[in-house]
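Left out: one protein chain. Kept in place: all the others.
In order of appearance the chains are A and B, and numbering begins at 1 in each one.
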Amino acid sequence: MALAESQSLRRNEPTDMTVGAVVDAAHSVRIDQVGVEERAASFTKRSIKTDAKLWGLDLAIRTMDLTTLEGSDTPGKVRALSAKAIHPDPTNPDIPSVAAICVYPNQVPVAKRALEGSGVHVASVATGFPSGQVPFSAKLDDVRAAVDAGADEIDMVIDRGAFLRGDFATVYEEVKRIREACGDAHLKVILETGELGSYDDVRTASWISMAAGADFIKTSTGKIGVAATMPVTLVMLDAIRDYWELTGIKIGMKPAGGIRTSKQALHYLVMLNETLGLEWMRPELWRFGASSLLNDVLMQLRTQATGAYSGPDYFTID
Amino acid sequence: MATAPTKKTAAKPTTKAATKSAAAGRLGVPKTYKLYLGGKFPRSESGRSFAFADANGEFLANVSQASRKDARDSVQAARKAQGGWAKATAYNRGQVLYRIAEVLDGRRDQFVAELVATGSTARAAEAEVEAAIATWIFHAGFADKYSQVIGSTNPVAAPYFNFSLPEATGVVALVAPQQAGWSLRGIAAVVAPAIVSGNTVVLVASELNPLTAISFAEVLATSDVPGGVVNILTGFVEELAPGLAAHMDVNAIDLAGVEDTTLARDLEATGAENLKRVTRPRTFAPRHVGELNEIVRFTELKTVWHPIGV
Partner (left out) sequence: MATKPSSTSAAAQAAATQPAATKRPAPPKTTRGKAGPNRWDYAPALESTKILQLKDRYELFIDGAWVKPTSKQYFQTVSPSTLKPLAEVAQGSAKDVDKAVAAARRAFENDWSKRSGAERGRFLFRIARILQQRAREFAVLESLDGGKPIKESRDVDVPLAAAHFFYYAGWADKLEYAFPGQKVRPLGVAGQVIPWNFPLMMLAWKVAPALAAGNTVVLKPAETTPLTALLFCEVLEQAGLPAGVVNIVTGDGTTGAAVVGHPDVDKVAFTGSTAVGKQIARAVAGTDKKVTLELGGKAANIVFDDAPLDQAVEGIVNGIYFNQGHVCCAGSRLFVQESAYDAVISKLKRRMETLRIGDPLDKNTDVGAINSKAQLERITTLVNAGVEEGAEIWQPACDLPKKGYFFRPTIFTGVSQSHRIAQEEIFGPVLSVLTFRTPAEAIEKANNTPYGLSAGVWTDKGSRILSMVSKLKAGVVWANTFNRFDPASPFGGYQESGYGREGGLQGLAPYLHIEKA
């Protein structure tokens, strides 16, 4: 499959499919748990070496949403993270910047200023992150505040309560209206897959989000025990592919939470490559939501360059 | 082709053989012995018969001499019946087998007389009928159990539910034992374990006593055994068995009563053409009845895998 580097992406728009049609489309392909887990595990058997490894680690940085989502976040912390986002390894100017930093809405103005002109995006979580248990009007306000403050990307959470009680219409409508409130900001929809009952549910939530206009679908908030896994990501990648086949529109994918090592990141990239292909291997269509992953990737890159294993003391903790 | 020796009929009013009348002075109405095929009693398509004599060499009856075409028709009847018989519940098959025992028990005197006429002592004949009934009852009670004994759930090292269960092999050709004292119980010994699991059979009756086999067919016809499940051919092993061994729609063959070792070897080799499950000739003794292996040999073990997930 040829890499379409310069191909511009058509942005996803909310569809006029009924929620019933969306759910039917999702259910037209069922998921077998054991089969999808075995397939996901098979990607970890690939041996990625030399050029491909370097390129993959590079890509891991370029597609990273460097994240801080703590109650203790301060402008100082966000500024430090922004500096790291632009120059992840100050000793090596060849290391690319990350894709975005991901913060709470309150920190968006700080991040925006710190990243000005760098090309690094500011992503803001919104909609009552992480639980989403706030009135819808508050969700909208949350989004508008972040967008007004200059967020390039909005990471919303779906209403899992509604989803689990079978009220798919509410989930669908909410995403549609949030998408509308985003304007030019790109929307990532967090399914919080760890709270959904099965892979079939993950697929259904993926379809509802995509049909409602999501630019990205994202696994997790990182705030509960179960975050991104390979199989759950695979289910979402398969859904993205089916949606693309139906509509011709490419939706991005963001596994978030629990991806801490270069090795894991490479496994995800192998899976991305062998399901959606090289076309998806770029920041417009793929993100790692992570915080501690970056230093491990930097350490690996230096190991590859020097041939000697590096240590954590040689990379900045921000 | 060897034919059974015959002699002229001599009325012997003291015997109770089926062909004769017990009532003195009454002219009996002898039975015509025909084949049992697809639940019906046709004559051989060849129109042939052979005279069969009693133990004293006196004429008892003309017995249908089945041809290779009759054997072929029997296989077709057996194949037609096989799906339905295998699909019947095990409980149902058990009851049908039990019904055979019931009907057999009701005709005990007839069989004793017939066995005596063909050479048994009265005591041995009674014991044989009793043994045959016992064999049918044993298997009737096994119908819904043998699969629990030989099937299994298998603890595989992965998230799969895995189980194995026996299924009928299909159509089985049987050569009845030719041993003295095993004409009625010999039929039970080979037919019951074959049909209990859902096979249908074509039985080549014992040359020693074809009459009992056909009288037993009357038992089958009047119990609840669906037509075609058991088909019985009278005639000669060396004429009938090669066609059955070569038949590509026969799945298994029991050479129980093939006494000629060269013929047995040839039949086994012929059966290899479609990899028939072959059971070699053997001498029956009472302890063999009820061998689990007699059932197992005409079953196929099916193993099923399914993932366990949500």
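As a working rule, contacts are C-beta pairs under 8 Å (C-beta built on N, C-alpha and C of every residue); 3 or more make two chains touch, one makes a residue touch a chain.
What you see is a predicted model; the values in this text were computed from it and never measured.
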Here the chain that is not shown touches A, B
Looking at A:A60, A:I95 or A:I259, which residue reaches the missing chain? A:I95
Which of B:A51, B:A90, B:I150 or B:A246 contacts the chain that the document leaves out: B:I150
In the whole complex, not just what's shown, which of A:I48, A:V143 or A:I217 touches the removed chain? A:I48
Kindly note down the residues of chain B that lie in touch with the hidden chain. 150, 152, 154-158, 160, 162, 164, 167, 169, 251, 261-262, 264-266, 268-269, 271-275, 277-278, 280, 287-288, 290-293, 296, 300-307
Touching the unshown chain, chain A contributes residues 1, 3, 5, 29-32, 34-36, 38-39, 45-56, 58-59, 62, 94-99, 119-120, 238, 245, 269, 273-274, 278, 281-284, 304-305
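Operating definition for what follows: only the chains that are shown with their structure count from here on.
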Which whole number of Å gives the spacing of the CA centres of chain A and chain B? 71
Along chain B, where are the residues that touch chain A in the complex? 158-160, 307-310
Mind listing the chain A positions that touch chain B in their complex? 32-35, 37, 197-199
